[in-house]
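Missing here: one protein chain of the complex. Every other protein chain is in place.
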């Protein structure tokens, strides 16, 4: 099958997540990167493009020009990956969607609710695919967990614990990644809550299927002079009575990227941690705890569908991310060519993006109101 | 050195924690159990006493009688262990204190604030030792952690995460232990929050030395018809600006006795989990995480003082509990005979008990007020 | 029930294992230490005895005198614990057995095969109980594992991996414990192989029930000038065709007391590690791995019988050791008073001691013969 053509906005030299998207796009052989506006600095854009084997005439210094030019080409890109800082998601997203090009966008959706709403409006109007890279939902065992909850293996959910702890911002930011993530002009009003809190929130929503009705949040900026939060405590209330706690931190010394989810229901409980994503524990009440492995004994269809290699051969972060790119390929081929969708395809969409923005806003509002319960809507 | 003489109230056949106290009292050879009012049922009391090698004339059916009789004997008990359900702590505590006998009391302090206040008053008036068995503070690595925080190894504390998860009350209680713990007349108004939440709270206070100024709590009774909480979500604010989260649950399927503490400061972070209490991780910011073991490389004085056997030879719950009994022996010998106190002696006291009662009350009040911030004082 | 009276040979100030035996004897309240020849130095013996609350007239400087005197007393000891270095096991064992007193002896049985044979002969002749403290066989999950293998849960055993790694002798010995263990005059010809290799071997024999027919061993003394082995590699062949590997080391940097057992059969496999002895994994072929916990879901009778407190409340090394003392109490009460034996009582005996001596001898002989297969008989 011919590869889909991918463009990229952002992700030039010195960036982090752009490189991740590129590897992810390559892993399953569904995509070819052929165009880019990799930097707003024209020279850096060109140098980055050359390094990546993008033809010189498809390296653009300007995303608007790129959208226009690619839309006009016979062999124009099928989708664009937007990997810029948060405040630079909306403008290119709108430009490409309006140009008829599908969008794969990094999270969170935008820096402001207004930007988010605009993207959503244009997605609705254009009917183009919009995939938000909440990549953690694509880990095979997370897919398996979601299916287990949906199948009732845990009974009725009562309690959810989610946490996402890092320590890289324990001291004032000193590199490009830290700079923009702690600058509200670029990251939006949320710091840690937007950068990783949204991942945690999205993971809970995906796995449990529960709708969060309200939350009470206590946000802090522990590092002196930091303008955005770096530690986030949230209590959650879900539709139907389940309760949750969410902790996100970028100042929790001793943690690298410790996203961890625990779900407890009337009949069972499960636990998964991102740093060793190839195993998950599951306990049926009154029985011994089981260690479920990616693709191993006890794997279900949802987990197997997103698994590439045998159990015991660890897949990691890049493979999970790659699964999103393959899901995107399915969705886009289906949209553009009517190729049938495989059973179980899933990718986070504009809805997840809007939910994430509501989560950020509600956390900030609640925290300003001394952690008052704040509805998510 | 001659053994101290111990009496016991409660802990007859079918009880759980009484047996733990007895083993704990034996481990270091500092105590001899010589008297008891082991049950309010006279026959069961006598049978239990016989089994334990207590002389028939020192098996009492009534704690009041016991206090009086033991106080009158030349060879009367030095201390009494009170291991009854919560609502039966105050009366015997008062009786023995008034009789001049030191008290070792199980937690939480009492079923009601009034009972707690009365005990406190009598402790103050009599000057007798009062030791509350928050046993988790006696694990060697917890002693070590406390000393590390106090020495500034973690810098200024920012974030504390504590949790105590069990699953044994996932379904309606069906045994003696579950019965009284879910009956507000015997346990007090708090269920899970009193039974294990207080342990978690006490552990945080001990290790960090931080004073909790206020909390916001969301309590649930998930099991139908349960009259007390079985799941507890709390956000904590500490004097000086640090923040914390506390989760206690008795319906978290997949957990046996999962008490876990994490403390993060400006310079370092540590993590300890009760189910494998012989190791703790510690990270200095920017350095590799270390695994500290009980008595192993990196052990400090506080940890070594409470260690019996070499690293790699696991000590457990009973040894930690036994340390409290040995600490009690030091304190009582000091009080009664002027024996010098070893450096580092520590046992939870009436103050910890009152703090725990305030914690329970604040949690319940906050939860009733829709998780409003509630001061602890 | 009245406590049994225990005497002790060895274990004076500065010793290690004597203290362990004393705590173990106290934990379940079945024993009272009333007599001792705690040191061959009379003054140290007396001081040690005083510390331990042994009456002055029952502190002996000489085990022979002690055996004679205690045998003559109405209230003489029921059993003696021998906790001296290996070369000093045989003489006291023989003396006490001949005096009609049961013996609890530390491992390995003796420093030489001749000493071992003499003890065995006298055990046979006197009919007294002889319990060898291979304490690791008394961990609840090891009892459970043994019962699972016996019940066929693993099918026919094919492969056994056992290892016991320490690092405390990585450099030349510099304390009392290290001194005698590396001195062939006191430890016997085996160093590491006798001190911890025998534990590993005994554990395999106990859990699997397999008889080792022959072995090939490669022993080293890595530390310059060390006179006994400090690293032991062994391949094992069992009756019936199963195979095993055994590694014991006291120079494996990074290991404290890492005894670990893995057993694999046609139908299942299990794994247990001493440093976290409250859990074991078990896998039925083709099913998810289970985590079995001491006393938790999936516990069998053998495991529950040796469990004191609920799952999640860790029991450790001292409790396992204490179980041996309680088993000894059962066996001795049965022998002396006809008290019925509980179902499942087990303690290592002279047979285990002789097997261990054969194991040591075979390892040394094989290693001298360039790891030639050497029969165990």
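So that you can tell them apart, the chains are marked A, B and C in the order they are listed, and the count of residues begins at 1 in each.
The rule we apply is simple: contacts are C-beta pairs under 8 Å (C-beta built on N, C-alpha and C of every residue); 3 or more make two chains touch, one makes a residue touch a chain.
None of the values given here were measured: they were computed from a predicted structure.
Student: Among C:47, C:117 or C:245, single out the residue that touches the unshown chain.
Tutor: C:245
Student: From the listed residues A:44, A:98 or A:308, report the one that touches the chain absent from this view.
Tutor: With A:44, A:98 or A:308 as choices, the missing chain is touched by A:308.
Student: Looking at A:48, A:170, A:293 or A:374, which makes contact with the chain not pictured?
Tutor: Of the listed residues, the one touching the omitted chain is A:293.
Student: Decide which residue listed in C:86, C:283 or C:361 touches the omitted chain of the complex.
Tutor: C:283
Student: Under the stated touch rule, tell me which residues of subunit A contact the chain that is not displayed.
Tutor: That gives, for subunit A, the contact residues 1-3, 16, 19-20, 22-23, 26-29, 51-53, 166, 255-258, 274-278, 293, 296, 308-319.
Student: Which subunit C residues touch the hidden chain?
Tutor: 154, 158-159, 161, 163, 167, 170-171, 216, 218, 220, 222, 231, 233, 235, 237, 241, 243-245, 247, 249, 251-255, 262, 264-271, 281-285, 289, 370-371, 373
Student: In the complete complex, the non-displayed chain touches which residues of subunit B?
Tutor: The missing chain touches subunit B at positions 281-282, 286-293, 296-298.
Keep this in mind: only the chains that are shown with their structure count from here on.
Student: Taking each chain's centre as the mean of its Cα atoms, which chain lies farthest from subunit C?
Tutor: A
Student: Quote the value, from 0 to 180 degrees and to the nearest 5, of the angle by which the CA atoms of subunit B must be rotated to coincide with those of subunit C.
Tutor: The C-alpha superposition of subunit B onto subunit C needs 180 degrees.
Student: Count the residue numbers both subunit A and subunit B use at their shared interface, divide by all numbers used there, and answer same if that is over half, different if under half.
Tutor: same
Student: Nearest whole angstrom, what separates the Cα centre of subunit B from the Cα centre of subunit C?
Tutor: 34
Student: Taking each chain's centre as its mean C-alpha position, how far apart are subunit A and subunit B in Å?
Tutor: Taking the average C-alpha coordinate of subunit A and of subunit B, the gap between them is 43 Å.
Student: Which residues of subunit B are in contact with two or more other chains?
Tutor: Subunit B, residues with two or more chain partners: 255.
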